[in-house]
Each structure stands twice: as structure tokens, then as C-alpha cells.
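Presented below is the structure to which this report refers.
One protein chain omitted, others in place.
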Amino acid sequence: MDKLINDLKVQIIAQLNLQDIKPEDIADDQPLFIEGLGLDSIDALELIVLLQQQYKIKLSNPSDGPKVFYSVKTMAEYITANQS
Amino acid sequence: MQSPVLIAGLGIISAIGNNTSENITALENGIAGMGDIIYLNSIHRQKIPVAEVKMSNEELAGRSGLSSQISRTALLGTIAAEEAFNDSGIRGLANTRIGFVSANTVGGMDKTEQFFSEFLTNPQKGRLRDVVHHECGSITEIIAEKLGISNFVTTISTACSSSANAIIYAARLIKNNILDAVVAGGADALTKFTLNGFNTLMILDSDACKPFDENRKGLNLGEGAAYVVLVSGSLIAKLKKDPYCKLSGYCNANDAFHQTASSPEGEGSFLAMQGALKNSGLNPRDIDYINLHGTGTQNNDISEGIAIKRLFGPVYPKMSSTKSFTGHTLGASGSVEAVLSALSVKHGMVYPNLRFDTPMQGLPFAPETKFSKNEPIEHVLSNSFGFGGNCSSLIFSKN
Partner (left out) sequence: MAAYIRATANISAQNTFEGYQALSEPIAYTNNRLSCVEPDYKEFIDPKMLRRMSRIIKMGVTAAMKCLQEANIKMPDAIITGTAYGCMDDTGTFLSKMIEFNEEMLSPTAFIQSTHNTVGAQIALMLQCHNYNNTFVHRGFSFESALIDAKMLLHEGTANNVLVGGLDEITGYSHVILSRFNIYRSGPVSNINLFKTSSKGTIAGEGATFFLLSGDSSVNNYARLDAIHTFYKPSNIAEIEQNISAFLTVNSIGIDEIDLVITGRNGDAKGDAIYQQLNNSVFKDLPAANYKHLCGEYPTASSFALWLAANILKTGTVHPVLLEKHKDEKEIKRILVYNHYQNTHHSLYLVSAC
């Protein structure tokens, strides 16, 4: 799980072009949206693409997004649960 | 004293008809234009419904007098612009300063996509004639040449409000006494670029759209072209013809909230509608029918709905989204709906909002579900709200 969390941080930074942020700047439990990193709806869509491209998981219902993408930890948990 | 701006001619081609009378027939009979992809060569065939014009490029070429190798946007635009220009009676009039203001969002992208497939394998590959008209402005020039208009031609591109802004700009050119008449509107053909682009935003409905319905799931992309011919007061007198109506007010405002999402309080929409009313000297209760922007997305519709509640409450005019028929024609949507609004004033027509079942929560109004004509329609408000927060509203009135 730790490796997945770390990989995710690197991938999120790249996908969202968060130029001034390093993986160690993102806490595992930190909210990604609104507060915390302050990501928005376009970023949510980018994260959906990230899930598909890197983990072959399709999030077909965007309204599941807020739960899945709440933090890096929740993303990692979702990936672990859904990867066959 | 500024000249009034009258509408002397109309032209339209959309998923529901290849000219004005075919469009009216479809609206009257509740026949929508969305369905499976027929012409576009995309992997989303049979998965995503769209509202295509029911003619192949070869057929459009035959109708427009252009080559079938030319961008579909130019073919559609030419057909609609020619219909409007011929309808107006100003073609060939001497001593008349005539301009052409057109809008599109994709330009010749349908051909550029074809070029790029080959170009990406080898930079020397791909036919140059497929990209020579890539630019939005280049498409406009093809249509202008067919109309025989060369002085005062320009192109506007502000996403979904593009052709509404073209009509506003054209009206002001007349009011500022720079031109006597302007053919104004827009065209957009369906392309893989836009279909895939909108798909990444996850705002496409996998069924036929349900604008302003509580259970709406998204929009259907469409394609088409529509133009109005705006003329000055002195020119309409010379033409000795009855205009369809008057363009009595307009406003261009910006939501300034987010690149693609609309603000929850519908600020941009509110300002555009309010500004158009102020511009026309009308009050909200003077409006008899609103042709909604009504794309069918969760976000657009509630934002527009709230803006309407803020501005019109507690008494609401009839309203409907004709995108339930034509789909969202992007750069052409403003002018498609302008044409339908002008016809609404002329013939007292109110169009139904197809597939509507449940009003949106929190909104004390619902769109019309039946077609009617010969209604006492004096003033119609038409909304076009786009990406980049570009919001424009037009008001059409009996002359």
C-alpha cells in the first residue's frame, strides 16, 4: 500500500501538472479537493483518466468521484479493492 | 437616433431539417434529430447518440455547389447562409453596404483530423488541401465568397455563445452606421475532436437528452448552421417587405466562475438576460417565451434555471429547450435558436421541450411539453451560454 500511495503521489503531480509540489508535500490523508490541494472538477476528470491509464480501472459514474478521490489514501484503497 | 435592427431573412440546416420549413415541420410534429452516429467515422458509433444533419458530404456538396472535399462546416454554413440571403431580398441590391459575420468553434477540424492521422506517421504526409482551411476564419471566407460578400467579413469564436455574439456584433455594425445589412450566424459540423473532447468531460448523455429535467444526464452533440439577415430600418422600408421581427435587445456578459462549469447562482446567465432586457427597455414580465440554452447537463441547466428564478420570479414565461430536438450545435447554437425564436415571434409558435418528465428540484417552473402556434407572442428571449463563461442573450420582438 505504501508503494502504491507513493506512486500515486508522483502520478497525480504529473497528471495535474502541479509544478511546485513534491510527493512529500502531499499527506496521505490530506483532502485533495476544495481545501488541501484545492483541486477542481477538471482535476477530478484528469484523475479518472489516471485511474484508467495507469491502473486500468474505469470509474464510469462521476458521482462516485468525491468518495474515491477524497485523499491519496482513499484512492489507493479503491485501486487495491478494484484491481483484479 | 440609432437605427432599429430588423430580421429580413432566415436560413437553417440542422438534424431536424435541411431548410427552415423542414425544421418547423419537425418541431410541430415532435420529431427529434438525435440517434446513432451515421456519418462520422468514430469508435463511439452505436454508443453515443448525436444529432447529425441527415446528409452526407457528397449530398451537402451537391446542395451547396462546393466540392465534397471541403470541410463539412463550410458546406453546412453555405447552405444555411444562402437560404437566408435569398430569403431576405437584399441580394444584388445596389448601394447597400452588406457584411457577413459568421461563427464556428471547429473551423475545418473535420478535415484536419484526417490530415493529422497521416501527418503523425510522417511529417511530410497528409494532403495539404485538408488543412488549408483549418482556421475558423477560412471557413467563413469560403461561405462569404459563395454569397458574394467580400467587404466586412469576420469570424467570432466564443464556444457555445459564438453565433449569438455574431448576431450582436452584426446588429451593432448596423446601429453604428458602418453597414446597412449583415448576414449573421454560425456553423459547426460534428467532428471526432469535439465528440471526444466532450466525452472527456463526461457530460454526454448515452440516451437522448432531457433538458431541464431533474433526471437529466447530459447533452447530445449536434451539428448545423443557421443565419439571420439583419437590416436597418431604412433598408427594410426600401425592401417593402415585412420583417420576421425586430432584434430589440441583446447582451454579452461573462460568468467568470470556471473554465467549463457554470456558477451555482447562474451569475453570467443572470447578467446576460438582465442586460438584454435593459438594452431592449423591457421588463421580465414582457417576455412571452424563453428559448433556453438548456443543454441537458446537470450543471448548465440548474445554473440557467436559478438565473431565471432570480430574474423572473414569481411569474414565469413559457420556456423550452429546442436542443431536445437539434442537440447542441455548439458554434451554431446561438443562431439556430435565433432563427427558431424569430419564427416564434412571427408565427406565435412555442416549441416543446421533448422528453421532459420531472421538474428540477428547487425550481418553481417547468418547460412546455406541447407545441403550439398562433399564440400571442410579442417578445422572445434566447439564451446561449458557453465555455469560458461567455453568456449571451438575445431578445426578438414583434415589429
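Labels A and B are assigned to the chains in the order they are written; within every chain, residues are numbered from 1.
Keep in mind that, in the parts below, contacts are C-beta pairs under 8 Å (C-beta built on N, C-alpha and C of every residue); 3 or more make two chains touch, one makes a residue touch a chain.
Because the structure is a prediction, the values reported are computed rather than measured.
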Please provide the labels of all shown chains that the missing chain touches.
A, B
Across B:271, B:292, B:342 or B:381, the one contacting the chain not displayed is B:271
Which one touches the absent chain: B:29, B:124, B:215 or B:361?
B:124
Identify the residue among B:112, B:163, B:232 or B:353 that touches the chain left out of the display.
B:112
Taking the full complex into account, find the residue in B:223, B:255 or B:288 that is in contact with the omitted chain.
B:255
In the complete complex, the non-displayed chain touches which residues of chain B?
42-44, 105, 107, 112-113, 116-117, 119-120, 123-124, 128, 131-132, 135-138, 140-141, 150-159, 165, 169, 172-173, 175-176, 178, 192-193, 196-197, 199-201, 252-260, 267-268, 271, 386-390
Chain A positions in touch with the non-displayed chain are 15-20, 38, 42, 45-46, 49, 52-53
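Assume only the chains that are shown with their structure count from here on.
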Can you name the residues of chain B that touch chain A in the complex?
200-202, 258-261
So in the complex, which bits of chain A are touching chain B?
40-42, 45, 48-49, 62
